[in-house]
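Every protein chain of the complex appears in place save one, which is left out.
Take a look at subunit A:
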Amino acid sequence: MEETSEVIKLNSRVVFCRVGDKRILTVHQKPLYLKKGFPKVNLASAVGKPYGNFLLVKQKEGNVFNLEPLEVGSAKEVDPRLEATGVTRDNRDIVDSSTSQKLTMDEICTRTGSGLLGAEMIDLLVENSATFSSKSEYSQQKYLRKKLEKYSDNVTLMPPSLRLVSEIIFDYDPLSVQNLRPDTLAILLNTAGISCGGKYLVLENGCKGLVTAGVLERLGGEGRLIRITTKKERSGELEAVEKLDLSKNLKQPLISLPLQDLECLNPGFEIPEKDNCFPLAECHVMLKSMGCAVLVKLTENWLREYQVLPDRTHPLVTMSGNSGFLLSGIKVQTSNAEFIYPVGDKSLVEDLDLPDFDKFPKLASATCYKCFLKPGDALFIPSLWYHNVKALDFSVAVNFFWCGMRKELYDAGDPYGNKDPVPVARAAQSVDKAVALLRTLPPKFAQFYGRKLANVLYQKSSEG
């Protein structure tokens, strides 16, 4: 495990936050051009300093700003004026005029000489705005926000975290990650129970690697994350992982595996996320009918954010209406007998390497254990376990069969004990007779009574 260094390092990534602008940048030696009409910022000036608030300070040479640490209390993420409890004004006195700003843009620029203003200059702007005091609170906030976005000299630098990375990617374009909202990602990671040292499988399509990044963060460098890829990975496919700036050690659990290389899928948890519920509804029905999972749930989540200010607390006026859908369940043991199509002393499935799932759909739910045997190895196969052996090379095998039951119960002509025991073979004949009798009924009745008798058979044979 490693400590995230608490000071900003050269060539590391930082989350850069300014009013209305949150993004991930790499701390380069060279000043960085951020956006149109905005001077360059020299991130390297923050190297060696702890994360937190900074002030943009203009340098003598060129239109470049350095970062200087700001002490707590001197920076305000919410402008104090936005918080002041004011009597709610109405807008009856507002006259729309282009001359409401008494200071012209030219004047502003000559005063700062830079195009960037501190808090005092924003005060000045407000004082010189003829209409500010008569604006309604909501429009005052909007006005200030716009001015701050343009002129604020306050910057916060934070270490990248999944929380910030997922917010930044989602806010930039929710559809680019198929609406995988940060709260949905949070619920997904917890429901899947990701923790250090675990083994997980992720099949993620078009979410910019957010799920992969989340699992890696919670693995803490130990365990395994197998990422199933369906096509050739494009660059940017793992954007979230890159933005998270994970060390080599933390990325070490990740391996990619093309889907076509997968032989057998046996997931412990199934947690697909989708932005519409129909494919998941289908999976839900399938999972339930196979009986291989409990607590199978299809959910969505409703998230509301609040503005909390004295006397002015209310939900934000816009919210995301689509969280995507989550399907979850916990795998439980099923009896393999239901899934492997046993007939006589064999399974009907001929080719276990390339099983015909159309013909044997239930086989997908069977649990399969594989191992390679080397010369000298012995393998113990408990009774009632079906097995399949494939010789990879010329080989000789010696089998020994232990009789767990009394000798006379086994078929005398079957040295391996593969065949049904004698009483079972006899019982099977009685079952054939019973089936013939049931078939004389109309189909609906035959089916009903067949089930009834099967239950009796099952119940009574399990009893002491």
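Simple rule for what comes next: contacts are C-beta pairs under 8 Å (C-beta built on N, C-alpha and C of every residue); 3 or more make two chains touch, one makes a residue touch a chain; residues count from 1.
Here is the rule we go by: contacts and distances are computed from a predicted model.
Novice: Choose one: "tRNA (adenine(58)-N(1))-methyltransferase catalytic subunit TRMT61A", "Chromosome transmission fidelity protein 8 homolog", "DNA-directed RNA polymerases I and III subunit RPAC1" or "Origin recognition complex subunit 3". The correct choice is the protein name in UniProt for the chain not shown.
Specialist: "tRNA (adenine(58)-N(1))-methyltransferase catalytic subunit TRMT61A"
Novice: Considering the complete complex, identify which of A:12, A:176, A:334 or A:418 is in touch with the unshown chain.
Specialist: A:334
Novice: Using the touch definition up top, pick the residue from A:198, A:355 or A:417 that touches the left-out chain.
Specialist: Only one of A:198, A:355 or A:417 touches the chain omitted from view, namely A:198.
Novice: Contact with the hidden chain only, please: which subunit A residues?
Specialist: Given the touch definition above, subunit A has residues 1-3, 6, 49-53, 69, 71-73, 75, 77-78, 83, 156, 158-159, 161-163, 182-183, 185-187, 189-191, 193, 195-199, 217-223, 277-278, 281-282, 284-285, 294-295, 297-306, 308-310, 313, 325, 330-335, 443-444, 462-463 touching the missing chain.
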